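Mind looking over this structure? Questions follow.
A protein chain is absent from this complex, but the other protein chains hold their places.
== chain A ==
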Amino acid sequence: MSVNRTLLSVDKSSLIDFISTREEPEWILAERLQALELVEQLPYPKLEKTRLEQWDFGLLGSHVQPRRVSSLQELPAGAASHVVSENVIVGRNSGVAFIRLSDELEGKGVIFTDLDIAVRDHTDLVRPYYMRAIHANENIITALHATARTGGVFLYVPENVHIEVPLQALFVQDQADAIHMPHVLIVAEANSCVTFIENVISSLGSTGSYSTNGMLEVFVKPGAKVSIVSIHNVEASVIDTTYRRAVVEADGAIEWIIGELNEGNAVSDTTTLIQGTGASSDAKIICVGKGGQKLDLTTRAVHFGKHTDSDMLTKAVMTGQSTAIINGITKIEKGASGTNGQQTERVLMLSPEARGDANPILLIDEDDVKAGHAASVGQVNAEQLYYLMSRGINKEEAQRLIINGFLMPVIAEIPYEDVQDQIIQLVERKLGIKGGA
């Protein structure tokens, strides 16, 4: 079989047409055209034991702008139930359908808007950051995103502003021929503080082949603190490729809480570049594999700054014939003395045909550091099951308790109970277990 990039079915001339009709600042148009050249040249990302060339990404589709609505009720069925926050942007297919930001936050100078609008109205704020954490020239997927992305979210938190309530973006893909490339760009200025929740869902049906090509870029300025909750739950017919990347400056902190709860094949890469002295990164990931799903999940912390900390914890539950490659990469660059990088990957196998590979990797170019990893792949503990059942709890419920317990170290970290419940429900639905009391 000849490997060709038409799996992504990119029609160059229609993309050139698309770019030429964009009413956008010159710089971004130039970058789109450059990226389009890269789409033709760059390879797929190199993944261990996963050959993306052979995945059916379906047609790229075209740009479908949603109708702007004034209430959540006008959104497709089920979408509103995902909204847990007063301050929310709903993206639909290739654009933004709904924006709500409180007067209070607006008054504090917070910008929370459609990225397309921000590119025009706040171009000086967007330009230094957009596609600067993740680069167009990394591979065909990032290049395609840089070429064709429309819609998305720009969140700007001014210096010293602490936002107590979460801000949320919900991305819905519900039209088969629409390009879906959600992009979140967050700039948290010095000593600011914010929590952001991202949900990606789809409603396309079980037949056909679709893809979502998303990015989340976060810039954490000195002393700022950003928490990201990112829950992906698209249908089996959708391939999800997602890059999440944070750049953290001195004494800044990022916290990732990630639910990889898609029904279909997925590749994700969540990376923190820990640039400044005293900065830190904490990543917690939940993943459930089901059916014939193939998952490739990478979590990475790269230490540049001195006295920086990173911690990563992945918990995966694998059922059916699903396969997960779970990579944890802790990289400590020369000069990043006094740093501490830790990681743990734990895989719970619920089926003999499922596979879970945990690959902890430490790459260390500095002497004066601490680094450690732990990884395990195991089954439900038979003694624990017996103990619970000896109290009258049936096997299904006992397993549910044990699985929830396994995931709890991540779930308990989620700062909002609504979101905790959302994740628990998604996990239980994916595992086909009935929720308990």
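Everything that follows uses one rule, which is that a contact is a pair of C-beta atoms (placed from the backbone, for glycine too) under 8 Å apart; a residue touches a chain by one contact, two chains touch by 3 or more; residues count from 1.
Throughout what follows, contacts and distances are computed from a predicted model.
Peer 1: Under which of the names "Carbohydrate ABC transporter membrane protein 2 (CUT1 family)", "Multiple sugar transport system ATP-binding protein", "Fe-S cluster assembly ATPase SufC" or "NADPH-dependent FMN reductase-like domain-containing protein" is the non-displayed chain listed in UniProt?
Peer 2: In UniProt, the chain excluded from the picture bears the name "Fe-S cluster assembly ATPase SufC".
Peer 1: For the full complex, which residue in A:18, A:98, A:171 or A:406 touches the chain that was left out?
Peer 2: From the options A:18, A:98, A:171 or A:406, the contact with the absent chain belongs to A:406.
Peer 1: Identify the residue among A:20, A:54, A:160 or A:394 that touches the chain left out of the display.
Peer 2: A:394
Peer 1: What does the interface between chain A and the hidden chain look like in terms of residue numbers?
Peer 2: That gives, for chain A, the contact residues 381-384, 386-395, 397-398, 401-402, 404-409, 436-437.
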